[in-house]
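Heads up, the thing below is written out as C-alpha cells.
Left out: one protein chain. Kept in place: all the others.
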Amino acid sequence: MTDLVHDPNNPTTAGNPDAVAHPVGDPGFAEHRPRPTDVDPAAEKRAERQIATFFGLSSLMAILFCVAYFTFDIGDDPDTILGMGASNVTLGLTLGLALLFIGIGAIQWSRKLMSDTEIVEMRHALRSPDEDREEAITAFNTGVEDSGIARRPLIRNSLLGAAGTLLLPVIVALRDLGPLPGDALYHTVWKEGMRVVNDVSGSPIRPEWVRIGQLVNAEPEVFYNPEPYDSEPIEGHHLLAEKAKAALILVRMQPDDITPAEGRENWGVDGILAYSKICTHVGCPISLWEQQTHHLLCPCHQSTFDLADNGKVIFGPAARALPQLPLAVDDEGYLIATSDFTEPVGPSFWERG
Amino acid sequence: MRLLTARLAARRRSRLAGPIVLLLGLLLTGGAYALLSPAQAESTGSDTDDVAKGRELFLVGCSSCHGKNGEGVVDKNGDNYGPSLVGVGAAAVDFQVGTGRMPMANPSQQAPVKRVAYNDEEISQLAAFVASLGPGPAIPDAEKYDPESIPEDERQEAIVRGGEFFRTNCTACHNFAASGGALPDGKYAPSLLGVEPRHVYEAMLTGPQQMPVFSDDVLEPEQKRDIIAYLQSIEEQPKYGGTTLGSYGPVAEGMVAWIGGIGVLVGFAVWIASHTARSSRKGTKA
Partner (left out) sequence: MSTHAKTAAKPAKPSRVGAVANWVDERAGIATAAKKQVRKVFPDHWSFMLGEIALWSFVVLLLTGVFLSLWFKPGMGEVIYDGSYEQLRGLHMSEAYASTLEISFDVRGGLLMRQMHHWAAMLFIAAMFVHLMRVFLTGAFRKPRELNWMIGGVLLLLGILEGFAGYSLPDDLLSGTGLRIADGLVKATPIVGTYMSFFMFGGEFPGDVIVPRLYIVHVLLIPGLLLALIGAHMMLLVYQKHTQWPGPGKTEENVVGYPMLPIYAAKAGGYFFIVFGVTALLGGLVSINPVWRYGPYNPAEVTAGSQPDWYMGVAEGLLRIFPGWETEIFGVTISWNVMLPGQIFPMLILGGTLLYPFIEQWITGDKREHHLLQRPRNAPNRTAFLAAMMSLYGLLWAAGGNDILAILFNLNLNHITYFMRVAVFVIPPIVFWLTRRWCISLQRHDHEKLLHGYETGVIMRSPEGAYSERHLPISEAEAYYITAQEPEKVYELPAETDMNGVANRKARAMKLRARMSKYWFGDNVPRPTREELEAARLHAEHELAQHDPDGHQHLPAGGYTGSHELDGHPVDGHQFDGRHSVEGEELRKH
C-alpha cells in the first residue's frame, strides 16, 4: 500500500485509487437551508436583543460579585446562607453566572447571526517536497563533511566521552538531597523502661486502668517528657518522623484468647499487648480495632491483622505481621516497653531482609 | 439538678446572711426540688424496686438472647449468641436500649439504630437490674459529658483539644467528619452526627459491639467531654465551601467532577455543535 499523495491543486478525488472503488458516488453538499434569523428581520432583531441581554446579565453578575465581596463576612463569625458560607456561595454563583452568560451569549451570536455556510479548505501534503528533502540532505551532508566528524574519530570520541562524563557532576550534585538511610529504619525511640503514654494527653497508663476490649492510641513518653530518658526535646519534623515509626496501639484482650508465638509469652501484661500502629503495607497508621474479633483494619487499603494471633495478616495486600512491642510494668505500676521493636516497623524495603 | 440548686442556695446565703433566711432557702430548695423532679426522687428512693421491675422487663425482652440472669447464651457451636451482661454496667444498657440498638430485631453482624422500644423509666429500670448483676460503669452525670458545662472562656481551647483526641482516637473508624466508615465483613462504624452527647460518652465508656473501650482512667472524663464539644462544633459549623457531599471525601468529589462537571460541559458541547432551527422559507435576505 503506498502513501496517498495529496495534490492541493487537484481537489477532486478522481486521482485517488480508493475513491474510484467507492461504491456510492459523492452526492455533494446538501442544499443550504437558511435559519429564521437569515430570512426574517424580526427574528434577527429578536436574536440580537437576546444576545445583548446575556451580555448585560453578565455585567450585572460581575457587579453583584463586587457587592457580595464586600457584603458578606468571612473569618471566625462568617455569614451563612442555608447553612453554607455566604461569601463563598455568592461569589461562586455571581462569578460563575457572569462567565456563563458571556459564553452563552457568544455562542448564541455565532449560532444565530454569523454566517452558517460551511466552507471548504484543502489539505496540503504533510511531507516536504522531494527537492526540499534533497536540498536538506545535501546541506546536512555538506555541514557534516566540513566538520570532519566522520574523518576524525579522535575528536568525535573524546567529545562523546566528555559529554558522557558531564553526567557524573549532574548525578553527584544531587547527592545532598538527603542523608543516607544508614540504620534509621531499624530503630525507633522505644527502649527498655520507656513508659507507654496515651497519645495527645501524654499520661502514663496503669494496667488496671485498661479494661478488656480497650484500645489505647499510645506513644513513647519521651515525646512528652524527655528528661527521664536523657534526651533532647523532640520537636517539629523530628517529632513527626519519630512518631511515624514509634506510634503504638495498645489493646487488652481476654488472656485465654491470645495465642502468643514462641518467645513472646512474656510480651504482654495480663492480656495487654502493644503493636506498631504503622501498617506493614505502605505505612498508614492503623487503629480500626474490633474488640470482639480482635481484628485490626487499615483504612487505606484494608489489610487486616489479628492482634490475638501475633498481628498476623488475615486479609488484604499487606504481607507481614505487625511488629509487636514487648511490655512490662515498672516499679510505680505503669506500663513500659522492655526493648525497642525487634524488627523494622512500617513498609517493607529492599535491604530489610 | 441537686448540685445546681445547692449552688444557687449557697450564693443566696452569702448575700443574705442570717439563719432564718438559710432555713427558708433550704426549705424552698427542697420544695422546688420535690415538685420539679418527682420521678427521679422516687427512683433514688427505691432502688430495689427498680431492680425488681427491671428484672421483669428483662425476662420478657432480653433473656432469650442474654439468659435469664444476664449470664449470656452460647449456641451449640460454642459461639456467643448473646453476650453475658455481668459487669457491663448501667451505662451499656442506657446506650444500647436508649439508642434503639437493643433489643435486636434479628441476630446479625451488627445491631443497627432503630426506634427506641422502651420509655425512659423502663430503660432506667433495666439499667438498674443489669447494674445489679455486677459492678460496671454507671450512667454518667450530665456535667461529665455536657459541653455546656465547659466555662465559656475555656470552651475554644477545649474544642481544639477535643479535635486532637478525636483525630487520634475516633477518625480512623468514624471518619474525619464523623460521618461513619466501613469495617470488615459488612460491619460499620456509625455516623456520630445527631447522636446525644450522653450516648457518645457511654459508647466510649462501654465499647458497644466491635467498638473498643476508652475507659475513664485512660481517656479522662473531661477529655471525652472535649471530644463531644468538638463533635458539636463541627456539626454546628457552617458549610464554608458549599454542600459537603456527605463528607465522604474524594470519592464523592470524583463522581461530581464526572457527572456535574464533564457531563454538563459535554452537554454544552453538544449544544454548541448542534444546528439551529431551519426556516422552510427560501433565503431571500441572506
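Note that the chains are named A and B in the order they appear, and that numbering of residues resets to 1 at the start of each chain.
As a working rule, a residue touches a chain if its C-beta (ideal position, glycine included) is under 8 Å from a C-beta of that chain, and two chains touch if they have at least 3 such contacts.
Just so it is clear, the structure is predicted and the values come from calculations on it, not from any experiment.
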Visible contact partners (per top-of-document touch definition) of the missing chain: A, B
Selected from B:S63, B:S84 or B:T171 as touching the chain missing from the view: B:T171
Touch criterion as defined above, residue of A:G148, A:P255 or A:P317 at the omitted chain: A:P317
Selected residue (touches chain absent from view) among A:V67, A:M122 or A:A139: A:M122
Where the missing chain touches chain B, by residue: 156-157, 159-160, 163-164, 167-168, 171-177, 180-186, 188-189, 230, 233-234, 237, 239-245, 247-258, 260-262, 264-266, 268-270, 272-274
Chain A, residues in touch with the chain not shown (by the definition above): 1, 3-4, 6, 11, 13, 16, 18-19, 21-30, 69, 74-76, 85, 87-93, 95-107, 109-110, 114-116, 118-123, 126, 174, 177-181, 184-185, 199, 217, 219, 235-237, 240-241, 243-245, 247, 277-278, 281-288, 299-303, 313, 315-320, 346-353
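As a working rule, only the chains that are shown with their structure count from here on.
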Separation of mean Cα positions, chain B and chain A [Å, integer]: 35
Chain B to chain A touching residues, read off their complex: 161, 164-165, 168-169, 172-173, 181, 183-184, 187, 189, 207, 209-215, 217-220, 223, 238-243, 271-272, 275-279, 281-286
Contact footprint of chain B on chain A as seen in their complex: 32-36, 38-41, 78, 80, 83-85, 88-89, 92, 107, 111-112, 116, 198-201, 203, 205-206, 208-217, 251, 285-293, 295, 297, 299, 302, 304, 315
